[in-house]
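In what follows, a single structure is set out as structure tokens and then discussed.
In this view, the complex is presented without one of its protein chains, the others remaining in place.
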Amino acid sequence: MPADNDFTIRIANVNGTGSASANSLLMKTLFRMGIPVAGKNYFPSNIQGLPTWYEVRASHRGYLARSGSVDIAVAMNAETYQRDLRELTSGGYLLYDSTWPRREVLRREDVHILGVPLARMCNENFDNARARILMKNIAYVGVLAALLELDLDIIRELLRQTFARKKPLLEANQIAIGLGYDYAREHLHCPLPFTARSMDGPGSQIIIDGNTAAALGCVYAGATFGAWYPITPSTSLMDAFRSFCSRFRTAEDETRNYCVIQAEDELAAIGMVLGAGWNGARAFTPTSGPGISLMSEFLGYGYYAEIPAVLFDVQRVGPSTGMPTRTQQGDILSCAYASHGDTRHVLLFPSTPRECFEMAATAFDLAERLQTPVIVLSDLDLGMNDWMSEELTWDDEYRPDRGKVLRAEQLEDMEAFYRYLDVDGDGVPYRTLPGEHPTGAFFTRGSGHNMHGGYTENAGEYQEVLDRLRRKWDHAATIVPRPEIRTAPGAQAGMITLGTGHSACREALDTLAGRGVALDYMKINAFPFGAEVETFLKDHKRIYVVEQNRDAQLRTLLINEAGGRAEQLVEVLHYNGMPIPATSIVSAVEADMLRDRAA
Amino acid sequence: MPADNDFTIRIANVNGTGSASANSLLMKTLFRMGIPVAGKNYFPSNIQGLPTWYEVRASHRGYLARSGSVDIAVAMNAETYQRDLRELTSGGYLLYDSTWPRREVLRREDVHILGVPLARMCNENFDNARARILMKNIAYVGVLAALLELDLDIIRELLRQTFARKKPLLEANQIAIGLGYDYAREHLHCPLPFTARSMDGPGSQIIIDGNTAAALGCVYAGATFGAWYPITPSTSLMDAFRSFCSRFRTAEDETRNYCVIQAEDELAAIGMVLGAGWNGARAFTPTSGPGISLMSEFLGYGYYAEIPAVLFDVQRVGPSTGMPTRTQQGDILSCAYASHGDTRHVLLFPSTPRECFEMAATAFDLAERLQTPVIVLSDLDLGMNDWMSEELTWDDEYRPDRGKVLRAEQLEDMEAFYRYLDVDGDGVPYRTLPGEHPTGAFFTRGSGHNMHGGYTENAGEYQEVLDRLRRKWDHAATIVPRPEIRTAPGAQAGMITLGTGHSACREALDTLAGRGVALDYMKINAFPFGAEVETFLKDHKRIYVVEQNRDAQLRTLLINEAGGRAEQLVEVLHYNGMPIPATSIVSAVEADMLRDRAA
Amino acid sequence: MSYIARPKVSHPALARNELGLTMRDYEGGMSTLCAGCGHDSITGALIQAVFELSIPPHRMGKLSGIGCSSKTPAYFAASSHGFNSVHGRMPSVSTGAAAVNGRLQYIGISGDGDSLSIGVGQFVHAMRRNLNMLYLIEDNGVYGLTKGQFSASADTGSTAKRGEVNEQQAIDPCLLAIASGCGFVARGFSGDRTQLVPLLKAGLSHRGFAMIDVISPCVTFNDHEGSTKSYRFTRENAYPIGHTDFIPPEVEIKAELGVGEAQQVQLHGGGSILLRKLDHEYDASDRSAALAYLSRRQGNGEVATGLLFVEEGGADMHELARLGETPLADLPYERLCPGSGALADLQDRLR
Partner (left out) sequence: MSYIARPKVSHPALARNELGLTMRDYEGGMSTLCAGCGHDSITGALIQAVFELSIPPHRMGKLSGIGCSSKTPAYFAASSHGFNSVHGRMPSVSTGAAAVNGRLQYIGISGDGDSLSIGVGQFVHAMRRNLNMLYLIEDNGVYGLTKGQFSASADTGSTAKRGEVNEQQAIDPCLLAIASGCGFVARGFSGDRTQLVPLLKAGLSHRGFAMIDVISPCVTFNDHEGSTKSYRFTRENAYPIGHTDFIPPEVEIKAELGVGEAQQVQLHGGGSILLRKLDHEYDASDRSAALAYLSRRQGNGEVATGLLFVEEGGADMHELARLGETPLADLPYERLCPGSGALADLQDRLR
């Protein structure tokens, strides 16, 4: 049931008709009114002409997950009228462009159909063909402003800021808002039974997508080298990194304190990153599932030759090419064990843009401290959608933790240097950088080597290094980000998730609590898991593992690597490409509890 | 303790000095004397000049695993004298070329050092430089013949057969045998306390390596297309396939009823195999770990687009390039889940050459029945070493099971064809072949598709296909080869292995039984596991999982996919690149039992 | 989208080819590309070419990689099998397909990103192997589907839509093809169907690998001022080296057909190509000269179009592999299995 500051609007449009700025105007208006909002874009894997949707959820309680229901549908795409109508909640409102009346098609008894002749009004008010198309979008924002009592001053101020340097556009936009608004006030029942009311939800929060935040994290962590091959949904991460760097990292003489290379493919991208990491730079590559598959061989090399590298896997729907513009958490297993042989990789799981920012920086520190590739697993929902997020903050005292690097001064005093000795007993050896000092020279190789760095085919020498790598792994478990745990008084069961499962779980936990079901909660932040995760597993007889893939990949890892027991861990899965809504978690938990009681 | 027909000889040599034929002569002689034998070659990853070893184990009980001890060392490589001496069992014999006496170096009180001036004798008897090098090797076989009372007639007959068309070589070989034999009879205490005595062990068995047997399996299964990129230890599989085909598949007009393409890399090799499989041929590619990593993206495509393909992963030591000429079972996990997204692959695990032969054929049937890539996981030990093996037999009634393929006649009568419908409820759809009939046309893609084969980005349609794939997986579990289970009366615990763990386990089970420890045994033949595996897990409180990798990959799969519990499954691991010996299993089991009793 | 049903009632007035089919029978799903995208014009030309050559639709195999261009196979010949593979790896899939059934007509469609970046290795090796297929690069100088990054065919100095200048050197697929041993190399322009259709027909009739680089402007990301792959730039800088006519087997060539210097190339699969030179310097049958010429024109910022190099009679993959008439995929099992007797014999030597 929608209520004031608690409703979802879904705008259906055609790809390539410029609705992005209208949609963001709508979202930003709610946000500036102090109402927590979430915006989600469901776009096709093409450039022009296919259906696309944008969903804005206002939630005074601050829930940012997909609501799973639509209270207002703005149906701007005749091709999807049927579907948009069907997916509207009972009692909801469907707004459409009545320039072409569709009484036949748009028939459903339990909803309200609102027609506004958007095209006609725009045709009458604008000369330019492109403007006529674009302004229809702005006009529906005007209509919504009337229906929901959006703050017109905020809308007009946002337009002024957006088009500060494009006066003619500003004027057109202001007119379009007025067209929609006035028409609605005149012809429709305004306001609706539920409206937007100014409040003070977001506080100092910002609106940002995860990829932009991750890119900023790379900048702040001091990454200087990025190589990538374009792939949705990771491309915007590198775009953002480049644009931040061109702003913050261009010297007065126009030289660049960064380097970004568009590689010929993902195999080359990871190769470049390893080359740069070997040579002492903080280097990274953003990619998505297919890229991870292609990087497998090199990932094993990075693990075994112990080279720092940071990867961002902004997950999309697989297997194979799958649905490149839909979201999923399907690469957990393949990232954890990427490459043949006994390999394993450190993973981080941000769940908010702020965590994207912070974990990006953490990833570089971990990669250098552990001398190994670290993969940050984001997803399309987090990476490309607009999220309301805690403000990003930075400690100016921060200095990169380069881990165990011997510099020229130290090497000068050494008799000999051996690359793979476990000097400190933590499984992490010392490394040196090329060009630094003759004593530091060593040979990096993916073939069998002993603890001195020499080539070996000797069984014992080989195993010695493999065993140390395993000790390093155990050490990693003690330094990666710890899970976030929230206990509930009287809870008998638990819930675990990672990444974008977080917002839906938070909401689901509240709902369940409201129905008398209290659950302890753990959001996993990293792999290897560490002691707290194991304890949480030990302490709960029954745990719901919420994740967005078919094969329960997180659950698998918990069983393999943290002592989880199959009987104990209940799968809560969602893998159709849409972000998981809280409702599906609630019903899964309730169904399981019923079954359990029945049994 | 060595005994008659129960000893191990290890010959140390230098790579590229032509010892292979001498070593095989030794092994074959024992074999023809009716003594079960196993030959293992430990060679370096280079072409010439580095140490190489060949091990022959004679075992009247028919144990074919590495014995883990050396009773007679033939030390033909001065560089490894120290090591060869060190690794000899107490009371053992070290034979070396005393042309250059080494009393200083070869000093160990508890073994017998036997010097034979092999080089001197050969220099005196042969003119040609190459012959002088090669004949030293044959001469040590002569020495061993005297020491072990090998049947000289068999040796001479073997030489006659080998050099039937190279008379001068035959003569040289016969002389060389004599030189060694006579010298030994004259100067050494012959025979040793343990000797070789004719018996009737092997029966109708043969000597063959796994790669050759697998290649034969491909020929017999009707594979017509192979693509590969050379990589040790899989190369000889394709070499054998080509040579069998040139013999059995060349038509009178010189045209070939097969096609083998040396691809530009592994990505291309698997792409070619998928193209050929899509087009209706039985196609395969042999590779090893790095190749599997490179094939990851295409493997996910094959899974999702449902294209039959057969892969042989002849595993070597990883991670990364690792030790290319050493053995390991390290790709179990990466093969099971190769590729991003929710993918999973059918695996077969041969443990003997005969199983390589049979499972190769099975793999093609399964790939076509299930319309998916099937990976046969062999390893270097099985693939490249000489194994005594059950005779290969072939049922001439066999016809390839092409699975659900609609041919022109059937399509002619159909209104429409939809590629991904679950018509039969087993999760396996029908397919058609290009060029067959217009009605059969469909579009193969790795991007989102619905059950009709149409492109989709629709959540429900997408999930429908993913769910069917999961049903197909469950179906696969019912048709893949079942495990081999042997129960022992009174057994309280169990042992599980796969592949080359088998021979070592069999031996270990006997040893343990001899010490009063009875264990039930299961050799896993395929993944997904199926009901019997689950039952075995349920029925045993404690199970030793024997495998040759560091990360307990089979155990992991058993926990993930067959309901195994971590507490129940004890890791018995071996991962230094040498084949696992029975002794290490025995001691692991005994140690665990002691711990258990102590606890 | 490809699964949208369309009326298949054939209009009686539509022209029919030798198989009695109309152009409609060679159409496919509705395009989802941008209005005006060059790729759609190429689809149109391709439909015309296969229609005119009377290729039975279900005897074609359409293969592609990933990209806007690689969606093309879904937009023609609905009754052909299609294989939309992974990014950059269509050549290998085609190789396997062609090896086991040489009787289909393979049409590979790729993009400049697909073939010259991620896929350049497979592209070069497919040409080296000379498999029998028509291979089109729908070349727009950008990655369309990922929204406008420069591709490896973007010329040095050309600009992106937002002004960024490409500093990298360009890979010219035609130069690369000739250097890689390809026996049929041409360049067309999606905006010039008159030139393109005969090139496509010639390419389809060539035995071996026929590579056609078709400049195909991306109206959304690379059709602006500063682009060297725009409609305008290509129109202004295309330098046709000659006209190509495809002459079907039964048609006799009359002398008067030729204006300028004419050269006739007999095609192995039947028919012939008539080349009418515009640039008298040019000899499309001389590999070394073609290389030098293309590299020179490229240096001048000109886009040489037409049939740039043709060498008929080189052995194709099928011949090199000594494959017989019957496709491998169709060989009866009886001809493949040596039988239990042979197996027993073989093992005699393994004891």
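Just a few scattered comments:
Each chain gets a letter, A, B and C, in the order it is written, and its residues are counted from 1.
Criterion: a contact is a pair of C-beta atoms (placed from the backbone, for glycine too) under 8 Å apart; a residue touches a chain by one contact, two chains touch by 3 or more.
All of these numbers come straight from a predicted model, not from anything done at the bench.
Judged over the whole assembly, touch between the missing chain and the shown ones holds for A, B, C. The chain not shown here is touched by just one of C:S41, C:S180 or C:T305, and that residue is C:S180. Residue-wise, the contact with the chain that is not shown comes from A:G275, picked out of A:G18, A:G68 or A:G275. Interface note for the absent chain: among A:T195, A:S447 or A:T487, the touching residue is A:S447.
For the chain missing from the display, the contacting residue among A:L152, A:I206, A:A488 or A:A518 is A:I206, taking the whole complex into account. Check B:T232, B:T250 or B:T535 against the missing chain and you find that the one touching it is B:T232.
Remark: the residues of subunit C touching the chain excluded from display are 117-121, 124-125, 128-130, 152, 167-169, 171-172, 175-176, 179-181, 287-289, 291-293, 295-296, 299, 315, 320. Listed by residue number, the positions of subunit A touching the unshown chain are 31-32, 202, 205-208, 216, 219-220, 222, 224-225, 227, 244, 248-249, 251, 253-259, 261, 263-265, 267-281, 283, 297-298, 301, 391-396, 398-400, 432-447, 450, 452-456.
Although one chain is not drawn, its touching partners on subunit B can still be listed: residues 16, 44-50, 229-232, 235, 262, 264-266, 290, 320-321.
Quick note on the criterion: only the chains that are shown with their structure count from here on.
Set side by side, A-C and B-C show the greater C-beta contact count at B-C.
If each chain is reduced to the centroid of its CA atoms, subunit B and subunit C end up 43 Å from each other. Multi-chain contact residues of subunit C (touching two or more other chains) are listed as 1, 86.
Residue positions 297, 301, 445-447 of subunit B are each in touch with at least two other chains.
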